[in-house]
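Here the complex is missing one protein chain, while the rest keep their positions.
This part shows subunit A:
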Amino acid sequence: MEEKNKKINPVLIEGIVLCALSVLGIIFSIICHYGFKVEWKLSPYLFPLFISIMLCMLSISLILSSFSGLKEAKREKGDRKTFLIFLLECAIYLIVLKYLGFLISTMLLLGAIVHLLGEKSWWKIILISVVTSLIIYFLFGVYLGVMLPKGKLLYMIGIRL
C-alpha cells in the first residue's frame, strides 16, 4: 500500500528523458559528421557533439540529484480545460489563417478567446474582437507595412483584405 502511494520523483523522469535525448544527440552528431566527410576540426557537428556530451553529463547529474532529494515545488492544479481549448483555438487559427486572411481570422480568434476566458456579453465580445483586430490591422498592415496573410478563399472571390 505504501509503495503504491510512493510517486516517482518527476526530476528523475526528466533526467532519464534528457539522458536518452542527449545520447541520441551524440549518435546523430557522429553519424551526420561522417556524412560530411571532413575532419573534426572543420565539422559543423563538432560543437553540437560537445553540447550533447555536456547535456548527457548534466542529465546524469539531474538523475543523481533526484536521489539526493531534489524535488519540484508543488503547484496548484490549474485550469487544464481552458488551457487545452485555448491551444485548440490557436491551432485552428493557424490553419484558417491561410484561407480567411489575417483580419477575419484574428477577429474570430479574439472573440473565441475572450469568450473562453469568461466574458458572457456577446456585444462586448464582438466589440473587443472587431475593434482590436481593426486597430492591429491598420497599425501593422497599413501603417507599418507588414505583409499580413491575405486569405486564399477571400482572394478567389475578389476580396483583398
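Quick note on the criterion: a residue touches a chain if its C-beta (ideal position, glycine included) is under 8 Å from a C-beta of that chain, and two chains touch if they have at least 3 such contacts; residues count from 1.
Please note the rule applied: contacts and distances are computed from a predicted model.
J.: Leaving aside the chains you can see, what is the UniProt protein name of the one that's missing? Options: "Tripartite tricarboxylate transporter permease", "Helix-turn-helix transcriptional regulator", "Threonine/serine exporter family protein" or "ATP synthase subunit c".
T.: Its UniProt record gives the name "Tripartite tricarboxylate transporter permease".
J.: For the chain that's not shown, point to the residue among A:16, A:30 or A:55 touching it.
T.: A:55
J.: Just checking the interface: what residues of subunit A touch the absent partner chain?
T.: Residues in contact with the chain left out: 10, 14, 18, 25, 32, 36, 38, 40-42, 44-48, 50-52, 54-55, 58-59, 61-62, 65, 70, 72-73, 75-76, 78-80, 82-83, 86-87, 90, 93-94, 97-98, 106, 109-110, 113-114, 117-119, 128-129, 132-133, 136, 140, 144-149.
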